[in-house]
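One protein chain omitted, others in place.
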Amino acid sequence: MADRRRMILIIAYGNSLRRDDGAGLMLAEILERIWKERNLKVHRESVHQLTPELAELMAGDAISVVIFVDTRVIPPGSDSLRIEASRLASPEDFSPGMGHHMGPLTLMAYARYLYGKTPDAWLVTVPGIDFDHGEGFSDATAGALSKVGDFLEAMPRNWPLVESSPGP
Amino acid sequence: MSVVTLTINDKLVSAQADKSLLRAIKDQGIEIPTLCHLEGLSERGGCRLCMVEMQGSPRLLASCVTPVQEGMVITTHSERLTNYRRMIVELLLAERNHICCGCVMNGNCELQSVAAKLGVDHVRYDYLCPDLPMDASHERYVLDHNRCILCSRCNRVCDEVEGAHTLDTAGRGIDSRVITGMNQPWGTSRSCTGCGKCVQVCPTGALFKKGATASEMVKQHDFLLWILDGRDKKIWRWS
Amino acid sequence: MNRTELYALAQSELDRQQKFRCRLLCCASTPCISSGGLAVQEALKKAIETDGLQAEVEAVATGCMGPCSRGPLVTVKMEGKEDVIYENVTPEIAEKIVDKHVRKLSAPELEGRALPSDWPFFVKQKKIVLADSGTIDPEKLDSYIARGGYTALIHALREMSPEEVCEEIVRSGIRGRGGAGYPTGLKWHMVRKAPGERKFVVANGDEGDPGAYMDRTLMESDPHRVLEGMAIAGYAVGADQGYIYVRGEYPLAAKRLERAIKAAERKGMLGMRVMESNFNFRIDIRMGAGAFVCGEETALMASIMGRRGQPVPRPPYPANKGLWGFPTLINNVETFGNIAAIIGQGADWYASHGTEKSKGAKIFALAGKVVNTGLIEVPIGITLREIVYDIGGGIPGGRPFKAAQTGGPSGGCIPAEYLDTPIDYETLQKLGSIMGSGGLIVMDDQSCMPDVAKFFMEFCMDESCGKCSPCRAGTVQMHRMLDKITKGLATMDDLARLEELCLMVKETSLCGLGQTAPNPIYSTLRYFRDEYEAHIKEHHCPAGVCQMAAKP
Partner (left out) sequence: MAKTIVIDPVTRIEGHGKISIHLDQDGKVADARFHVTEFRGFERFCEGRTFPEMPGITMRICGICPVSHMLASAKACDAIVGVSIPPAAEKLRRLINHAQYVQSHALSFFHLSGPDLLLGMESDPAARNVVGLIQQHPEIARSGIRLRQFGQEIIRMLGSKSVHPPWAVPGGVREPLNAENLNEISRKLPEAFEITEIALDLLKDRYEKFKPETERYGDFPSLYIGLVTPDGGLEHYDGLLRVMDAEGRIIEPGLHTDRYKEIIAEAVETWSYLKFPYYKPAGYENGAGLYRVGPLARLNICDFAGTPRADRELRQFRRLGVGGRPVTSSFHYHYARLIEILFALERIQELIQDPDVTSDHVRSHAGVNRPVGIGIMEAPRGTLIHEYNVDENGIIKKVNLLVATGNNNQAMNKTVRQIAEAYLSGNDISEGLLNRVEHGIRLYDPCLSCSTHAVGQMPLHVQIVDSNGEVVAERFRD
């Protein structure tokens, strides 16, 4: 059973024509490549923005973990220049004040309440400062992207495929 | 023609003595990145991507311009080489304004593909963002300096195959530019025959057919060998 | 012309010179001209004419005398007396020189203007190539012949086989003066043995290093010496055509060479049947257009052939396939300047100068923070301390010596701890620099090393031909990183990226320009890493040179 469910779904969003805004898309490609090299099953969706129908994909039988990849806005001069990952809480306990836009949590809720699935999910972000028109990244973002190896190193072994709970 | 034996990636191989090391490597089915090299044109040795290590030599060899020699021991892939190749591609990407998404060659671009194969996912150098014009004065083709990597394939095909020598390179260093005629708008060049060979051999979207939209150009180089075989060996390929 | 005629010509010129009781030699090479040398020459001539002394006194325009920063220089030659050299001569002072030495009047103004003959600047030098530079008139063939010119050529043609000439060069131990130090004799043998219907000899006078002017001075001061060397080489390797490639910025050198070639052809020293032998040798001048990269031999040949001056990958080496595919011998003009002395005075005499592996003497353009700047020729193996403190007279204001930069944009720095190491090809290389073509810049504690590296990188960036990508785009990026460092805007990551890039550009560039462009960074990092780190970590320029940008 474990084998069948071993697919990692990467959902990356951003605009590759707005400089650092596209860094998440790039990071997703890097992660996909690394994981494929490790013979993991990966499916990547790179989109301009999150839309509700992605929830159906997330609820797919084969998916064991969903990795959202995004750019994190940091103020210029900030020193939080690393790629960061945070586990997304299951949708029951997220804050009620959330708006109407589609964030990863909204999609989690969609997947849970519409399709009855709650895959493990992580939000991985790469810092960004420059959102001007154009391709390419700012130094800070390029620097962060060059350290994907360090980032993966710091995560638990076999991440993101850690068994969440023994479960039935 | 005499044959030499050499070692490529720990394998003993033989190659015709007048062949380039690059040819010998490729004949072994080994993939090695190249940009300025194109079968049918003279070798330039400019992009430096095909550099390899030779045992006993402190220097790296650009395989396209190195003739095979008896007893060479060659390594085509190593961490050092991959790292250098990656850096060179990053330098090229930073040098001009390579915006892929609107580019006619998006998806078919040799620079893009070399970058992808080398795993270049970000550029560690400053984007130089030069303010470069496009020359769309030619009736059928457009020259976009923003996407030019100065491989000079266009220069060479125009000179060596078409014989017109309309295209050349002016300026030096970072200011090098492909020019047409005596640096006049392409459309005013009287030597250009409009044959389009330059467009077909260009590895990027720097030269393209007028009116082409994003991802629409697919270039084919086979014609070069057909022409040359016909011209030099009188072998005509009718397919 | 045969040997008898040559000796007769030499004798008649010597006789002519001896008629004068006083000869006033005025340097007419570029540095002295630019500080007013021509007016001084005029003033001397006028003074002689006014007094109607043309038969007794002669004013001669000569080549370089050495201490260029003190020019214009005038040497007074009197029968039976020691030469006196005056510095900073103006037309007024010239008048006084005539007063003192010709009119025998008192001239207190000259007090302190004469350079002592035991001055270390002169004493410590060993002049081989520049032996006649300060005494002969570069525009007069007879003047060269009177000093024994063209006897080496005639000796080679009459007494030696081409193979013996090459062998003599090998035995002399001379190495290429262009910078790389390849044994000259071996190169000659290679070209001699290379099969080819035709062969060529090329003299590389495309001197491009910032601050270097050894080749220019040699071509301006003693053009025939270069031509003679080339002709000997032509005979030795079997070439019938020579090219001398002169940098576009050297019009005076080209003019004097042009005159020299014409004069030599008229007298049968060049052209058909050289010196009445069966050897034909023609020399043509090719002017560069100001591209540094054309000093690289393959780019230089492309330029001679009328192509875009860009290097092509080697092999094939020029010795096998050079100009138009024929075997070609390329040497620096300074190398050719040594040839007549080697053939004339013998390989053994030549090899008695210098060190075991590096023979002879080397010309340097001494510049920077040193009291006496100028053009010097010193025996290889001399220590840096002797050059800086004896010949150079030390650092102005008694400031501490920090480093000496040799080899220009391809070279590196030698810090104070190596002041006593001998200057030769191997030692310099071990210290992370190179002999180079002969630029030598002295720096004191007010020089900022990252800034120096940036200066040379800017030079390389501007001069990159653009053919290979590592050099074309890499030099620009290295320059930007250095710029960031000198403005205090860089991080230690940037420094690491810079070092990584340096190595890549060095190892992958097509020609020497790119391969050596990172050298100034390497060597300054090697000895002065703390200065880089001060800029980055402390936002501070220890030498007080760099303007720090506001912290981001």
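In order of appearance the chains are A, B and C, and numbering begins at 1 in each one.
The rule is simple: contacts are C-beta pairs under 8 Å (C-beta built on N, C-alpha and C of every residue); 3 or more make two chains touch, one makes a residue touch a chain.
Every value quoted in this text rests on a predicted model; they were computed, and no experiment measured them.
Here the chain not displayed is in touch, across the complete complex, with A, B. Checked against the hidden chain, the listed residues B:Ile30, B:Ala116 or B:Ala136 yield one contact partner: B:Ala136. Summary of contacts with the chain left out: across B:Glu53, B:Glu216 or B:Asp229, the touching residue is B:Glu216. Residues touching the missing chain, restricted to subunit B, are 101-102, 104, 106-107, 133-137, 139, 142, 144, 187, 210-216 (touch as defined at the top). Along subunit A, the points of touch with the absent chain fall at residues 13-18, 21, 48-53, 55-56, 71, 73, 75, 91, 94, 96-103, 106, 109-110, 113-114, 131-134.
Definition applied: only the chains that are shown with their structure count from here on.
Taking each chain's centre as the mean of its C-alpha atoms, subunit A lies 37 Å from subunit B.
Those residues of subunit C in touch with two or more other chains do not exist in this structure. Residues of subunit A found to touch two or more other chains are 143.
Interface of subunit B with subunit A (complex): residues 93-94, 98-101, 119, 121-124, 126-127.
Subunit C meets subunit B in the complex at residues 291, 293, 308, 312-313, 315, 461-470, 472-477, 480, 497, 500-501, 504, 507-510. Within the complex, the subunit A residues that touch subunit B are 16-17, 26, 29-30, 33, 134-137, 139, 141-143, 145-146.
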